[in-house]
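Below you will find the structure I want to go over with you.
The complex is shown incomplete by one protein chain, all other protein chains being positioned as in the whole.
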Amino acid sequence: MPELLAVRDLHTQFFTRDGVVRAVDGVSFELAAGETLGLVGESGCGKTVTALSLMRLIPMPPGRIVKGAIMFDGQDVLKMDDDEVRGIRGNNIAMIFQDPMTSLNPVLTISRQISEALELHLKMDRSEARKRTIELLELVGIPSAKKRVDDYPHQFSGGMRQRVMIAMALSCNPKLILADEPTTALDVTIQAQILELLKGLAKEFRTAFILITHDLGVVAGMTQRIHVMYGGKIVEKADTGELFANPKMPYTWGLLRSIPRLDEHRKSKLLPIEGLPPDLIAPPPGCRFEPRCQYRRDICREQEPELKHIPNAKADHEARCWGTQEGGWLVATDWRREIGDTRVLEEIKQEVAQLPAEAVRAAEAETPPPPPTP
Amino acid sequence: MLKYTIRRLLLLIPTLFFVALIVFSLAHAAPGSPFDAKSNENKPLPQATIERLNHLYGIDKPVWEQFALYLSNAIRFDFGSSFVRDRPVIEIIGQGFPYSAQLGVQALLVALMFSLPLGVISALRQNSIVDYASLLFATVGTTIPSFVIGIFAIYIFGVTLHLLPFVGWSTPSHWILPTAILSLGAMAFLTRITRASMLEAIRQDYVRTARSKGLGEQVVIVAHVMKNAMIPVVTIVGPATAGLITGSIIIEGLFSIPGIGRLFLTSIIQRDYPLIMGTYMLYAVLIAVANLVVDLTYGIVDPRIRFDR
Partner (left out) sequence: MATITTSPGQTRALELNILARKQRSLWRDAWFRLRRNKAAMVGLGVVAVFVVIAILAPFLAPRDPIQQTTANALADPFWGSPQYTNPEYPLGSDQLGRDILSRLIWSTRVSLWVGFIPVSLIFLIGVSVGMLAGYNGGWVDNLLMRITDVIYAFPDLLFLFIIMAMLRNTAAGNLGGGLVLMFVAIALVNWVGMARLVRGQVLSLKEREFIEAARAIGAKPRRIMVRHLFPNVLAPVIVSVAFGIPSAMLAEATLSFFGIGIKPPTPTWGVMINEGFVVFSTTPWPVLLPALCISIVMLAFTFVGDGLRDALDPRMKT
């Protein structure tokens, strides 16, 4: 399959008063046309910033893409001038944002907000665009779309608004859709509907998409491949099936342990990942997950592991972990049984308990790096 | 929306009643007769004349009776006659109103014309020199009282440079200083609000959505940001207009403009009750109507506002 997107060594940073936040710190991945990819990690790990970087939507200042290349359809997005980038946005790459409540403009009608892109990229006139808008709304399952097309966003429910966002993303038949936590803000019952819709439409339109989420459960049935991100870096890459069957990296284990599963024994407890995400201004010098890792060794603190193929796994399964490399101590570990050094777990728990609540909140609030322009 | 307008107008009636009641009782709480003042001037009026005048104008009756009489006349748009000028209040006000209206409308237009672009530009060029200059202007303009700025302006442009006249309203060149000074406060206030609400709107999620569609920066700013940023600005135009209306009293006093503001000032000093009541009620109605108009506009710019409650 020809490559649609190739991201190489992407570095996106935010220059704040407290220092440089390395939100995305050397991310590389590829995506074929029509392929679907899940980008998974805790909030603040750089997934959203990665997506925004692809469309060059990082607020500048304080943000800046300092290094790397984003090859889309054989062209480097980072080398384009502003007009060329605008020609791609909404036309070739579209984005669905997290919160449908705030992502639609409250003072413009739905029809205006969808038609806008159609008129711009597909050069439709007003009435053509309007007709197409109604079709799109029907396609995403808005009942009596003809009547509702002139409504304002506040007249729609959250789920309906997200459908509108999807219609908007699909409007110009993009080759790639970036869906950033598209269901996080919605009711659980609506979540499944929206995901099904997205999946079905992407298949129908043969659109590649990147689904960004903190919830491994969401991507399970949705994407062909999964990349796990932590602290601005990709820490594990695998096919979806392979990742769930044979996860290699302790952070991925942590994520998996924290999803409730119906097919498992009641007594297997949900285990949260203790500790806080790393400070991206002064990240740990070794492995970024080391401070929270229950399997850590001295080498983890001293040197950063590379993203490497794992010995006893599928060919394209890679992980960034000393323990999973040739001769590493985790190669034979069964993550379901072995939950690591419980003393370390206790240590971290105690330390966290001693932090004043304010500091924990502050640290959590500071880590997600895209701060609104001050 | 029509129903809402009618309801708001009906609500004006009890409000006006209270305004009338309070102003009326205040006016009558003052000791002595309004004709005392008249008699102080050169030759004192004989006591008998004052009593006859009091009787003629009904001031010797109990206050509540006078109030009832005033109200019943007011309903028929008869607001009595001025004690001092011996002419119907309506006529006097009708003569002064055009000056005040012209001053107020000019000032409002000037304020809007300068404040909106200034606020938008300083928000788009945040922390630039233009931004700092307009912030400084906004702070000074909202802080230093208009009569003080007026004094400085009269001194500079009138007394020292002899560029502009500063007494009366006779020629267009007489309009410049009063209009400029009156508009200044509202202008500064609106600049501040415009800048703040532009900055607020510009960082909303929907702006990112608009950019993600590939829209040009100009379209994003005009169609998406400004349309939202104008909502808080419109709500502020109401209080700003009210400020202009009361501010015009000070300006009319300072520049000796024969409008209702100066009528109000002289009437309270001369204790000319009918004229006080008339001018004050007019101001109350004007401010209420200005607020109503702004609330209705608010419903037009913000589709989330509905009046059918």
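Here the chain labels run A and B in written order, and each chain numbers its own residues starting at 1.
Rule of thumb we're sticking to: a residue touches a chain if its C-beta (ideal position, glycine included) is under 8 Å from a C-beta of that chain, and two chains touch if they have at least 3 such contacts.
All of these numbers come straight from a predicted model, not from anything done at the bench.
Remark: the omitted chain is touched by one listed residue; of B:M1, B:L26, B:A133 or B:L163 this is B:L26.
Within the set B:L53, B:A74, B:A111 or B:L199, the residue that contacts the chain not displayed is B:L199. In the complete complex, the residue from B:A48, B:I129, B:L161 or B:I269 that touches the missing chain is B:I269. On the side of subunit B, touch with the chain left out of the figure occurs at residues 15-16, 18-19, 22-23, 26-27, 29-32, 139-140, 142-145, 147-148, 151-152, 154-155, 158-159, 192, 195-196, 199, 242, 245-246, 249-250, 253, 264-265, 268-269, 271, 276, 280, 283-284, 287-288.
As a convention for this text, only the chains that are shown with their structure count from here on.
Note on chain placement: the centre of subunit A and the centre of subunit B lie 54 Å apart, centres being C-alpha means.
Across the interface of their complex, subunit B is touched by residues 55, 57, 86-91, 94-95, 97, 99, 102-108, 116-117, 120-121, 152, 154, 165, 168, 372-373 of subunit A.
By the touch rule above, subunit B contacts subunit A in their complex via residues 202-206, 208-216, 219, 223-224, 227-228, 231, 301-304.
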